[in-house]
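The other protein chains are all here in position, but one chain of the complex has been omitted.
Up next is subunit A:
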């Protein structure tokens, strides 16, 4: 008798539905940049990676679009959504702890294919190929500490081949048919990596390593043939830094002694933020900076000017609207509650903000 009463209390299992926030900002039905995907990492082991979508044509924010479009995928998008990228008509989501790349229809969010890559981290594209970095090439081999980059055919969605790079590779960029890979060496804190691997894409071989700085992470190319590479430092005595590499000489040509956790480059401007934790003081320091990449100078200008930066606890993602140059910044708050997406205009004033999934991190713009 008791059990009957109780069993009625357990709900019928159903997919977690999409949530739509209407009239967030004025709709622009004919916008060239029609939308923006945002992948939320979700805390590790919580299986809470999720995909959100800003619809510029409707002025809407849609939370949790992956689950709505793909309810048949066991346990959904997965654990720790680490990167996202668009190439052609396909959207690629890297789900780190779920060891997979989800390939989705960019318009519908429907899954086309899953590509298994263990411990995958970031993705970039060139000439019909996708390149995915992964922390380890082989699991459980004590003599294989190196990571890999996998080359994937964007037509067949099959891995073609893979190449060994440095230890625990992170972001990548392609300049002049050369793939540059930031190596972190994060699994060996006593001996971090300090190089960028250079891979000739014609032969798919590693041609050299550029000595940069320890524990590298972000790597972005500007339009002048330079790479901006961030170093996390060692969280103690060695602080985070930003390096500029010339792809002409494949050497470091400039070092900015500023904390750089993440950056985005749009035309001549680089937008940088940092949330640097120091193990000695126990303090996290949040900072924002802007650079001119043409003449490689630090600007006094700020991309948040209205005081909203004081509300952002943990800046975690950044993107620039390709046309309006609006700045999108995410706040991961405390990593275990839903985050916030902020949109700022070019003068640094907040236009709107909206609640996201947990740990909003990486963006991909969608064109008409």
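Just so it is clear, contacts are C-beta pairs under 8 Å (C-beta built on N, C-alpha and C of every residue); 3 or more make two chains touch, one makes a residue touch a chain; residues count from 1.
Here, contacts and distances are computed from a predicted model.
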Legend entry - Hidden chain of the complex, named as in its UniProt record, picked from "Outer membrane cobalamin receptor", "Sulfide/dihydroorotate dehydrogenase-like FAD/NAD-binding protein", "Cytochrome c oxidase subunit 1" or "Molybdenum transport system permease": "Outer membrane cobalamin receptor"
Inset, instruction - Using the definition of touch stated at the top, determine which of A:85, A:186 or A:360 touches the missing chain. - result: A:186
Legend entry - Per the touch definition above, residue among A:74, A:249 or A:347 touching the missing chain: A:74
Legend entry - Positions on subunit A contacted by the hidden chain, ascending: 1-3, 5-16, 43-50, 64, 71-80, 95-100, 114, 116, 119, 136, 138-145, 167, 186-191, 232, 235-236, 261, 275, 277, 279-282, 284, 314, 316, 332-338, 355, 357-358
